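Here's the structure, in structure tokens; my notes come after.
Only a single protein chain was left out; the remaining protein chains are all shown in position.
What follows is subunit A.
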Amino acid sequence: MFIEIQHINKIYTDKDNNANTVLEDINLEIPKGQFVSILGPSGCGKSTLLSMIAGLTSASSGGIVVDGKNVQKPGKDRGMVFQEAALFPWMTVTENVVFPLRKEMNKKQAIERARHFLQMVQLSNYAGHYPHELSGGMQQRVSIARSLAMDPAVLLMDEPFGALDEQTRSRLHGQLEKIWIDTQKTIVFVTHSIQESIKLSDRIVVMGTRPGTVIADIEVDIPRPRDEHKQQVAALEERIMGLLKGEIDKVINEELAYEARS
């Protein structure tokens, strides 16, 4: 399988030496070219799992294989888009996109490649601008272009549209869907929005919390574009809502119990 996540556990000890299990025995197989959403309430460890695929966080046990290689540390084969755009403010838009390319090709080629991917996210006109001159949505598009320009085997996205307003988010959903169809990239997309996951993905991995486990693995067979199949979308939304309700109650109850104790 293209991405194999095998028996991942993540336990961390806090300052009082209590062991907290963030992820418990996660097993996932993701085929090449699939758009997978990892959906769950906050604190379910979905971002931690993504960070492990990126190689930024290590697992307490278990292993991750991407395209036949064991994940040990970050690498250009796995592009990451964070919730904040993470563009370097001292570089222009083009320089930001060139950053990951500068070692493997000459400057002219790198700039040419940057131009191509900026065109893909419709920001050719802003190539010479600095990030602070761009809106949040535009910055996030540059960040997507920067990741795509490395030609990664997989694109990892950590709630990339979470900080944007509703209209911008909806527009970027359309753009991302188109980019995915055009480039055939494997995308692992972390989100807490049920609608977002249904709108975009082939498959939704629903995670529960405390400890983080996979509670459902749903194939989404609604034809695209999904805006045109509102009934099926609503039915799936309800089903996932039902799955997550128990999880959300669990979080609230735990917090109430904690407050009662303290």
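In this text, a contact is a pair of C-beta atoms (placed from the backbone, for glycine too) under 8 Å apart; a residue touches a chain by one contact, two chains touch by 3 or more; residues count from 1.
Criterion: contacts and distances are computed from a predicted model.
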{"item": "Chain not present in the shown complex, as UniProt names it (candidates \"Rieske domain-containing protein\", \"NitT/TauT family transport system permease protein\", \"DNA replication and repair protein RecF\" or \"Long-chain-fatty-acid--CoA ligase\")", "value": "\"NitT/TauT family transport system permease protein\""}
{"item": "Selected from A:Lys10, A:Lys46, A:Arg78 or A:Lys185 as touching the chain missing from the view", "value": "A:Arg78"}
{"item": "Listed residues A:Gly68, A:Pro89 or A:Pro223, member touching the removed chain", "value": "A:Pro89"}
{"item": "Touching residue (missing chain; options A:Met150, A:Val205 or A:Leu243)", "value": "A:Met150"}
{"item": "Sites on subunit A contacted by the missing partner chain, in the whole complex", "value": "54-56, 73-76, 78-80, 82, 84, 86, 88-90, 99-100, 103, 130-132, 146-147, 150"}
